[in-house]
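Excluded from the complex is one protein chain; the other protein chains are retained at their positions.
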Amino acid sequence: MSKTMTPELAPPRAVLDQDWGRIGRFGGLIALSLIFVALSNMPVSMETFDLIADQVTLGDVSLWWLLLVAGFAVGKEVVLEGMTTHARGPRDIVAGACTGAVAAAGLSVLAVLIDNFDLRDPLINWSPQTLEKLSLGGSVGSGVVLWLVAGAAIGGVGGSLHVLSERPRRLFVTMLVSVFLIAILETVLSDISEDIALEWLADIVYAKRGGLTIVGVVLVAVLSGAYSWWGRVRAQEAKERFQSLEGADRTRGNAIAFGLVAVATVVLPMVLGGITNELLANVGLFVLLALGLNIVVGLAGILDLGYVAFFAIGGYTTAILTSPNRGESWPDWMPDTPWFAALLLVMVFAALTGLFIGAPVIRMRGDYLAIVTLGFGEIIRLLFLSDWLGGYTGAAQGITNIPGVNVFGLTTVKGTNPQAVFYLVAAFCAVAIYVSWRLEKSRLGRAWMAVREDESVAEAMGINTVNVKLMAFVVGAVLASFSGAIFAAKVGSIFPTSFIILVSIVILVVVIVGGMGNIAGVIAGAVVLIGVLGGPKQPGLLQEFSNFKLLIYGALLIWMMLQKPEGLIPNVRRTRELHQEEFLQDAWLRGEIDTDADPSEGGVAPA
Amino acid sequence: MRHKAAPRTGVDWFLLVLKVAMFSVIGFGLFAFVLQQIDPNNWLAQQINDDATGLTADQFEGLIISGVSQGAMYGLIALGYSMVYGVLGFINFAHGEVFMVGAMTGMITSNKLLEAGAWESNFIASLLFIVMVAVVVSTLTAVVMERVAYRPLRGSPRLIPLITSIGISFFIQNVSVVLLGPGAKAYPDLPDWWTETQTIGFLEVQRTRLLVVVVAAVAMGALWYLVERTKTGKAMRAVAEDKEIASLMGINVNRIIVTTFAVGGAMAGVAGILWGIMFRSVVHTTGFLPGIKAFSAAVVGGIGNLGGAMAGGLTLGTAESVAPLLILEPLGVRGVSQLRDAVAFSALILVLLVKPTGLFGERLSADDRA
Amino acid sequence: MSERLLTIDNLSVTFGGLHALRNLDFHVDQGEIVSVIGPNGAGKTTFFNMISGMVTPTEGDILFKGESLIGLDPNQVTARGIARTFQNVRLFANMTILENVMVAQHCRTKQGLFGALFNTKSFKEEEAAIRAHGEKVLGFFGSRLVGYRLEQPASVLSYANRRRLEIARAMATKPEVILLDEPVAGMNPKESEELTALIGELRSEWGFTVVMIEHDMGVVRDVSDRVVVLDHGETIAQGSYDEVSTNPDVIEAYLGRPAEEAS
Partner (left out) sequence: MTDQTTATPLLEFRGVNTHYGAVHILKDVDLAIYPGELVCLLGGNASGKSTTLKTLLGMVTPTTGEVVLDGEVVNDKPTSYRVERGVTMVPENRRLFKRLSVKENLQLGAYLRTDKDGIERDLERIYEMFPRVKERLNQKSGTLSGGEQQMVAVGRALMAKPRVLLMDEPSMGLAPALVQTNFELIQQIHEEGVAIFMVEQNANMALSIADRGWVLQTGRVVLDDSADALLANPDLRASYLGDGKR
């Protein structure tokens, strides 16, 4: 929006012409967040993680970033069309500094409180370590002063970002983010560098006891800065050129891009270590799940909160069919089916379960459906857990001894060989991507979209909504069961605790954060979230965050819904749907649509 | 709204079969139960479940009482779900967490009171005090939740606030883990008098359970009065139906919505304390299952219908307490107590299949019903 | 007159004890244009909802080409050949204009999972046919809905064009009878005049039979063969425009004053 506007700039406002109420509000809010972060023990528990050797730890940053954000956020202004806008100036820096100071004052108050009262019961992190961290090593008094100064300084830096013009601002942010990322990904990056014989580089960049060296910081900053200053524009141009391609050129371009990704998927695991491959395999399992849920939620608009049920069905069916320890109640003559043969039955069984769960819920209102599917998910887990069916499912003891996947006698894929697992998962992901891609553009895909938009109209337009929605359930169920089948073979044992509600929710977060209805978005969501933070039980790259993982998932879900409900990599259509009113106002005033459409006067039913 | 004469599609047939199957399980289970009660050793009962013993009258009474008191608690929580659904038209999934916050607050406050010695010396006053604190904190939680997360989403597609509420639920649970630790925490012991039983007519009821039922009844009455008899209540009903027009009447819609959340939050706070003194232990997940069950109760009773919410709570509480032993065990199912939650969810599914608008009818505006 | 297409026999609908429609008799012959008029709340939209299967009548029967429609789902009714538009324009606003008319052909096509996944020849042919038919119905409204517009979301359309697209979408289902619910509501005089002409063409060029609810007496006068007046769920008059518009009951209940003055 802002690109097409050329705001008239009035001279900057006076330094003291501030919106003090706003500063107070923002400062107060960030102060509360800081206190929460401090009491959640992030600063202390992440103290041991050096970002820059001996200088900056992750614990420090857990507090600082909020101050930076505070300083920047307070100066944000919506550029209103047709109104004069003031140029940015020292006023913004002062506003940022004030906000930062107010926010930091919150920490000071906390420090004083910890110093004087004992609330260790119930607040488990109301501890001397926290106090030490908050008083910055010195006395409480000096800590208070230091925090206020630091708050003002960092907040001021945040505010000054508004003063910079776009290019230097981007430079600064890119450098900051790059240094942070390179530092935080130390474990995996040094792992990789070992694998590809770049150990010498890692030795330069990273210190022995962890954290970037000063040289490393400078190196990363310079490289990323150079990219931001010179390379970014060109990358942008290339991207635009690619997007403007049409017809056959576009198809070829897509094919090339796709090929590159495919090659990377094949080659990368070969050069990566076991831990990284393990991680990738886990990510792959979730990509598969997320792609399946994406069909149900993203395309057909059915909020299924019991999606884990299909994952469980896949896992248990595989376990029962392939493991010799399948539970004493099964007849003795049951053979230990090879995995690929079992997979056929898994598919059938998952599809049937999809129908079974889908049929009763399909006519319900969207939100009832959500709760009832959640209920189904729980029922299925409870049945697997129960002693009643224990003879078939192993109850709480689960089913162990699940053999790996024998791939045409060439190799056996199982947990001890994460690389092979990854390839297997990737193959299935490819299938899922293909299925999603083909279906989206088909008659069925259009029907799903119509159902999502307005179910009763879709029905009136001749779409058998029940069948179409059931189809979405079934396709989603089958994809999830694939994931379950691989999961069972990978882990080698299966327990009801792997299939708690949490899994459903995490998959949902992945789909939403990535971008509902968008294949690339969903994959990206899984890679970022599961890869970095980790799954419900699977560790991610950042072990330091494992205690806060679920907290972050929750916060992320709320934040995404409030700020960017269309996800990180949005589906154009979904974006429209979620920002429909804004979009309409916008398009209408730009004259892009017929002049007599009045968005504010309705006519379009909100989806 | 649609009345179908006969099933025509495959789905219709399937649902018919499912309904018949569920009712036959219930019917057959009850039949088997009766047989067992007559004589556990009769031939047919032996066939069905040879190690069943039947229930004694005392056991049965105990089940009913615990079911009813548990159900009353679900009912209290369900009121919050029902009110918010009635007014804003979405499921506030995080309402169960408000209940948990109430229970946690009660735990903290009562333990502090125990340290100070007030818990033992002046139990009634302490109890009132913790109720007060819990109500204040839960109400605040609910109100802040509305302000921060739901108000900005007003008018967005209806699944958006639902998803947000899932996030909030998650967030609050984990805030509790991070601040208070993941372990279960205990309420202090109650004075003996409270754990003793009280005889009412022929029933012997533990006094804490009695308290739960009495409190729920009082809360229900107060709420009914608020909604049906006061000006605020009329405003609530108006807001539930059409927010824009309500504001044209001069009703402060935001304030009414906040009031709705606050009242729901207060009820959840009270329920939290009742949970605490009944089960004497809280964890961060305490709110989750009761929350979902309370929502189920609201749906079972007919969402938007406050009397229905309470009735739904009692129905569901009793069903999950009695049904496993009354229906499943006679059928020879082992370890029925593990299936309590499954029974509760099945009850929800059954009710929605048979009567999608709940047992007592829902009260929603036309838009929400669409 | 030609073949009797739609017969409504002694039909009643009650919502919670309240009669929305009472003992309604109504018929439409092949190739007719029939207007349904009546005061707000007279049950006109309920009447449409009932024909299209969204509401099940309490009593009576609806026959389409001799077969009962009672108990059919809306999609089955559409598949039999009755399509409709909505009073408050309900498009799939985030789907493109072309997709809106393509998806409406769902019940006339049959490619499923297999065809889509393996991109079979029949799948490709069917897709092409769907697209062609979609463009054809859009083309009925001149250049407004075609060309670069095809790939635009329906939400960018002006109010009048949304109404047009909705009609196109109904046409795309390849119906025999088309039910139009206030097709010119909210249009300016020029636009409604143009649409009136198109409604005539729906019959003459496409061979559709049209049943239309409309408040604009000018439009009703210009296109209808027959006018049916509903009030309180009952038919109070039926006949040509001239007969109906001078009927004292109709003036009392609906027009408020004789039609010549009103128009």
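Letters A, B and C mark the chains as written, and numbering starts fresh at 1 in each.
Operating definition for what follows: a residue touches a chain if its C-beta (ideal position, glycine included) is under 8 Å from a C-beta of that chain, and two chains touch if they have at least 3 such contacts.
None of these values were measured; they are calculated from a predicted model.
In the full complex, the chain left out of view touches A, B, C.
Remark: the omitted chain is touched by one listed residue; of C:L145, C:M212 or C:A253 this is C:A253. Summary of contacts with the chain left out: across C:G186, C:G200 or C:G239, the touching residue is C:G186. Of C:V156, C:M217 or C:I236, it is C:M217 that touches the chain left out of the display.
From the set B:L63, B:I251, B:A268 or B:L326, the residue in touch with the chain omitted from the display is B:I251, counting the whole complex. Within the complete assembly, residues 1-2, 5, 78-83, 581-582, 585-586, 588-589, 595-601, 603 of chain A touch the chain that is not shown. Where chain B meets the chain that is not shown, the touching residues are 231, 234-235, 237-238, 241-242, 244-252, 363, 365-366. Although one chain is not drawn, its touching partners on chain C can still be listed: residues 18, 37-42, 87, 158-159, 182, 185-186, 188-190, 215-218, 232, 253-257, 262-263.
Following the convention adopted for this analysis, only the chains that are shown with their structure count from here on.
If you average the CA atoms of chain A and of chain C, the two centres end up 46 Å from each other. Look at where the CA atoms of chain A average out and do the same for chain B: the two points lie 32 Å apart. Centre-to-centre separation of chain B and chain C, using mean CA positions: 46 Å. Listed for chain B are residues 9, each touching two or more other chains.
Residue positions of chain A touching 2 or more other chains: 456, 466, 577, 607.
Listing the residues of chain C that touch chain A in their complex gives 52-54, 73-76, 78-79, 83-84, 86, 88-95, 99, 102-109, 111-113, 115-117, 119, 123, 126-127, 130, 153, 155-162, 169-170, 173, 186. Across the complex, chain B meets chain A through its residues 9, 11, 14-15, 18, 90-91, 107-108, 111, 149, 152-153, 155-164, 166-175, 177-181, 185, 288, 292, 295-296, 299, 333-336, 338-339, 341-342, 345-346, 348-349, 352-353, 356, 369-370. Those residues of chain A lying in contact with chain C across their complex are 434-435, 438-439, 441-447, 449-450, 453-454, 456-466, 471, 475, 573-574, 576-577, 580, 583-584, 587, 592-598, 602-605, 607.
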